[in-house]
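Omission of a single protein chain aside, the complex is shown with its protein chains in their original locations.
The chains carry the letters A and B, assigned in the order they are written, with residues numbered from 1 in each.
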Amino acid sequence: MVDFIVSLAAVFAGVAFLLVLWRFIKGPSPVDRIIAFDGLTIVSITGILFAALAAERGIYLDVALVYALLSFLGVIVVARFLERGF
Amino acid sequence: MNLNIGMALLLAIGMIGTAIMATRGKRSLGISILAAGLASLLASVMFLLLGAPDVAMTEAAIGSGLTTFLFFFVLGRVRRGEND
Partner (left out) sequence: MGGLIDIVGALLLLAGTTFLLLGGLGMVRMPDTYNRIQAGTKATTLGTLLSLVGVGFLHPEWSLKLLLIGVFLLFTNPLSSQVLARAAHRTRVRKSPTNVVDRLAEDLGEEP
């Protein structure tokens, strides 16, 4: 039961990954691509949670912590580049 | 299907797509830098799936964070025409 629900959740996260990736490839304006970059980072955090659940190793969550910091830094840097070009 | 195999397939699709965007894109240079950073990010999740969290952390911090930041900084300097 629990395994089935977790597998269904993993499938949902995979579909969300594909949808946001399509927006990254298609997106007309640069801001669309930055939003898709941010969204892909967040979906990757959920993917890391699934990998940690599958491998039963808590050390994987440290990588998710680094991701949560890096997505913020990247978005701030790129938005500043768009606004005034450093 | 096994969870690891499915995640690796999705990551491979994403890495190939973003790598094509980064190298052959006819868009602006900033989009190419962003796509290269995304390819590096997905590569770091792939390292994690292969069982190497330390390598994944280094790749995420340097490949995806520092390199993207440095490229955008240099691109802004070049656009403004500074040459010191």
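The rule is simple: a contact is a pair of C-beta atoms (placed from the backbone, for glycine too) under 8 Å apart; a residue touches a chain by one contact, two chains touch by 3 or more.
What you are looking at is a predicted structure, and each value in this text was computed from that prediction instead of being measured.
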Name every displayed chain that the left-out chain is in contact with.
A
Considering the whole complex, not just the chains shown, which residues of chain A touch the missing one?
1-3, 5-6, 8-10, 12-13, 15-20, 22-23, 29-32, 34-36, 38-39, 42-43, 45-46, 49, 52-53, 58, 61-62, 64-65, 68-69, 71-72, 75-76, 79-80, 82-83
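Convention: only the chains that are shown with their structure count from here on.
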From the mean C-alpha coordinate of chain A to that of chain B, what's the distance rounded to whole Å?
12
Considering the complex alone, what residue numbers of chain A touch chain B?
7, 10, 14, 17-18, 21, 24-25, 30, 33-34, 37, 40-41, 44, 47-48, 50-51, 54-55, 57, 59-60, 62-63, 66-67, 70, 73-74, 77-78, 81-82, 85-86
Spell out the part of chain B that touches chain A in their complex, as residue ranges.
3-4, 6-7, 10, 13-14, 17-18, 21, 28, 30-31, 34-35, 37-38, 41-42, 44-45, 48-49, 51, 53, 56-57, 60-61, 64-65, 68-69, 72-73, 75-77, 79-80
